[in-house]
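Only one protein chain is missing; all other protein chains are in place.
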Amino acid sequence: QDTTVIGVSIPAATHGWAGGMNFHAQEAVDRLEEVYPELDFVLATAGDPSEQVSDIEDMVATRGISALVVLPFESEPLTGPVANVANQGVWVTVVDRGLSQEGIEDLYVAGDNTGFGQVSGEYMAENLDEGAQIVALRGIPTTIDNERVAGFEQAIEGSGIEVLEMEHGNWNRDDSFTVMQDFLSKYPQIDAVWASDDDMAVGVLAAIEAAGREDIQFVLGGAGMKEMIQRTMEGDEMIPANVTYPPAMIATAIELTAVGMVSSAPVSGQFTIGSVLVTEENAEDYYYPDSPF
Amino acid sequence: MTSATAALSLEGIDRSFGPVQVLFGVAIDLFPGEVHALIGENGAGKSTTMKIMGGYLSPSHGTVSVGGEPVRFRSSDEAEAQGIVMIHQEFNLAEDLTVEENVFLGHELRKGLFLDKKAMREETVALLDRLDCRVDPKARVRDISTPDKQMVEIAKALRRDARVLIMDEPTAVLTNREAEVLFEQVDRLRSQGVALLFTSHKLDEVKRISDRVTVMRDGHVVESRPTSELTADSMAEAMVGRELSNLFPKRSAEISSDIALKVSNLTVPGHATDVSFELRRGEVLGLSGLIGSGRTETMEGLVGLRSHEGTVEIDGEAVKITSPRDAQSRGLVYLTEDRKSRGLVLNMGLRENLTLQSLPRFAKPFLDQKAEEEALDKAIKDFDIRAPDRSMKAGNLSGGNQQKLLVAKIMLAEPRIVIIDEPTRGIDIGTKQQIYEFIHHLAAEGVSVIVISSEMTEVIGLADRIIVMRQGRVAGEVSGAEKTEDAIVRLAMGLGARETETTA
Amino acid sequence: MSTAETTSAPTQAPRKINIQVLGPIIALVVLVIVGALMNSNFLSYANVTNVLARSAFIGIIAVGMTFVITAGGLDLSVGSMAAFIAGLMILVMNYLLPSMGNGVPIILVGMLAALVAGLAAGFLNGFLITNMRIEAFIVTLGTMGIYRSLVTWLADGGTLSLDFGLRQTYRPVYYEGILGISWPIIIFALVAIAGEIVMRKTAFGRYCAAIGSNDQVARYSSVDVGRVRILTYILLGVLVGVATIMYVPRLGSASSSTGVLWELEAIAAVIIGGTMLKGGFGRVWGTVVGVLILSLIGNILNLTDFVSPYLNGAIQGVIIILAVILQRGRKAEG
Partner (left out) sequence: MSTAETTSAPTQAPRKINIQVLGPIIALVVLVIVGALMNSNFLSYANVTNVLARSAFIGIIAVGMTFVITAGGLDLSVGSMAAFIAGLMILVMNYLLPSMGNGVPIILVGMLAALVAGLAAGFLNGFLITNMRIEAFIVTLGTMGIYRSLVTWLADGGTLSLDFGLRQTYRPVYYEGILGISWPIIIFALVAIAGEIVMRKTAFGRYCAAIGSNDQVARYSSVDVGRVRILTYILLGVLVGVATIMYVPRLGSASSSTGVLWELEAIAAVIIGGTMLKGGFGRVWGTVVGVLILSLIGNILNLTDFVSPYLNGAIQGVIIILAVILQRGRKAEG
């Protein structure tokens, strides 16, 4: 057999960002299979960490993968199993969430969750007056969410911005719509909202619009959903900015790994994909109309 | 009167369900080695009395004594611990378990930690043998016939080594032959010094087997005497409070010559083969046979409750019946023998049960509750349904009254051909007469009736003509002067009606 | 003639009913009082409208679920079915937009598509359960996976969004109403009232209860058991369609996370309302109360901030159990 099998293991598309990431993974796999006939890919999506470990085990046991690209559902539970795979001589590329033990992976394409929170917080601190009141929507309770919030809180510290309340919107439009409606009932004056994710921003914006409230100056989402970037690009005052956390990083990782497999010089090391502030000025650079996210 | 202490006695027992009092100062003594019969109309309070004895219900007032000592049973377990065992009027079997599992339920034999299945199997087989019942011990109770269920109940009770055995209408679903087997066991237990109490609406049985009779009426004990001082007629009179005329009224109506139903070669796989018969308008056709001869299944096949083959003509027109709904739309309706699991929705009210079969008639398009209530009024009157409370659940009616409600429900569907399977199961003798009259009345109006009954006298008394089935086939037919018990039994047992056909 | 003596006084029945009936209502009232004490805006027009309107989706579905459960069935697929129908509806409308143009007709076509899809999905569940005789739990667990998967696939893993222009046309269906009452509330109320009438006043409702109690008896009573059963699932499917029609204009999108866990919420509402999971007895108004209780719990938790948001789920759990304890407070006898 002269085909090389590359396994790709990612969380299932349970929210918008993950959906975009799924799309980019699938798209990269299709494209690379075309380009490199000698490569074969296995793409598996998992609903929880345990399932992801099972997927990886299956890839090793039945598909004889030479390389694994993994976006860990959670860092802790996957550290051991991925280390196992690495010990068997399989090339390991870790994407976005680092494993909890260093040096396991050959290539690390990293997102920066703390940075994401920081950039968001800095934007708030710059654009709001002292004493401004904001509410925040958090994602699904996970380490990622904790890191983002920690980064955010750190960045607004000392800026005089008061966070009225944070509540979990679970990276879900419907949940954030509900939470935002209740925030609006509860707080007569809200100056801005940190939605922390564009799916949640959609829900938040709908709730604000329905309530007809004028006090909210803007909503800061995140992760660069194309509709949101477009509105920023068009100068929508409610969505003056965005913070990237590109789901396409999975495609980068798959591509780097594939190139490493076919060429003799594997690409190793760490690539950090930092979170960037998107505003009206640079929005065009981050607008991908073909992506589903 | 007797000097010996009663094995079990009730003294001044009252019992109410909510505001309705159903027992008033009931007093009964059961003595070892005596068979005591408790009789009374439907709803008189017999089952309630027995349940109090068995620890299934507690009395509102009064004393229960065992061997002269007052006791207070908090559950049936406590009664059982004292050797008091009861067989319920409605079966108490877990339908998903097998026969042997039911017989030993709660009293399993063990070998160390595990069940001793072999011993239990052997004992079950022995018990069933003693009762001359050939049901497979591994069959699920759900799949066995009603009479077999009764036998399983009896087997279960026999195992318990009772000092006092209480049986609530044990023979209602049995034929004479099987009842005879039961009575042998009763005799045996009596001679062993067990105190027995049973109820039955078959007064000849009561006369034959019991030593003492207690009569209840409307929750009161009205009489208690040695059986030798009573006749079946005097018992009936004491129960009903009036004299009963002839149980089977004379048939006066002419039977039309029109064929209402013609069944040819009806086969219900596994149960009946090539059954053919005709039924004329206004005729009452009896269907007899031993238990397990497939009468029920044949009729269930006919009305589309079971898959079947063969041709059926109604009023000369060939019809294809695949569901009871089809049958009913042609005026053909079947009354089931199994009122508890197929006849009534026990946790629904009387009104809902009564109108269930003919509900479209009351929907215009919304259900006309007033019309339903009127129908219930009429049913209560026509069939003498004794319900202490109109809004009660059907399951809280006494057994006989449930049966009356079931008959009323079928009749409300205004059938033109009606098949009634064990119509008077558990119904008291007074109401039986009313139901017989009702059936004759129907026939006189041109309704054709098929009666399946395990009571030979009932079939003979009611029907114009009797078909006898044996092992899923028609064994023969008797009518007119030939309608004798002997002729039917001979056919049913395969001995042939006429000497020429006898192979014995 | 002697019956007159034995019938008489049905005095106890009303008292018995009262506690069972009052249970969920008391729970609801307690919640309202708690809410009002905790936050002065709780009873404001805006908050009440919000809570009622967002209850409408689950509420409409739960009314259908009441019939399914009453007839002894169960449907775990409703949440996924809603997501799938929403996705389909969006695709259909987006697809027709170039040919039909924006306007009321295209919205109506979308609505029709949702109803037809709901009907078909309900029929499929009902058919498999009734005609193939597979346990409802398994069938609907299967179709739950299927619809969830299909919507993910339709959306290519992402979100299906209604065309922006169409969204503006469709938007009033969620956000506006008549006489200050928004459409979802009106539709929910109508569905609930119709459901209550069907359950109590029609042969169909009676048949559902009879089948759920004892399908054998129903069969022997000439009830077309299979047909009634299938109809309960079809009814539920259509109501999922109706709920979707209300849902899509809210955010104009559908994705694989749409309607997650709606099935559990709907079933919980039905049971909190006093319907028996084993079938045989159903109460549509109880279901409505159940839905409101569930919505209010979430609303109150959002309006107050006593507890760590991590513990919201725990509090919800405790309140659900308490609400039912309240209802079943009296120990059943025997």
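Letters are used for the chains, namely A, B and C, taken in the order the chains are written, and counting of residues starts over at 1 for each.
Note that a contact is a pair of C-beta atoms (placed from the backbone, for glycine too) under 8 Å apart; a residue touches a chain by one contact, two chains touch by 3 or more.
As the structure is a prediction and not an experimental result, all values here were calculated from the model.
Within the complete assembly, B:S307 is the residue of B:Q192, B:T231, B:S276 or B:S307 that touches the hidden chain.
Only one of A:L39, A:V53 or A:A155 touches the absent chain when the whole complex is considered: A:V53.
The missing chain, though absent from the display, is touched by one residue of C:A27, C:I187, C:I272 or C:L303; that residue is C:I272. Mapped onto chain C, the interface with the missing chain covers residues 76, 128, 132-135, 137-139, 141-146, 148-150, 152-153, 156-157, 264, 267-268, 271-272, 276-278, 308, 310-318, 320-321, 324-325, 328, 331-332.
The omitted chain makes contact with chain B at the following residues, 56, 75-77, 80, 92-97, 101, 105-108, 110, 113-115, 117, 132-136, 138-139, 143, 270, 290-293, 300, 305-307, 471, 493-494.
Mapped onto chain A, the interface with the missing chain covers residues 12-13, 22, 26, 41-45, 47-51, 53-55, 57-64, 73-81, 100-101, 140-143, 145-146.
By our rule, only the chains that are shown with their structure count from here on.
Counting hops only between chains that touch, chain B reaches chain C in a minimum of 1. Taking the mean of C-alpha positions as each chain's centre, the chain lying farthest from the centre of chain B is A. The central chain here, found by comparing per-chain C-alpha centres with the mean of all protein C-alpha atoms, is C. In whole angstrom, the spacing between the mean C-alpha positions of chain B and chain C is 44. Chain C has its Cα centroid 34 Å from the Cα centroid of chain A. Taking each chain's centre as the mean of its C-alpha atoms, chain A lies 72 Å from chain B.
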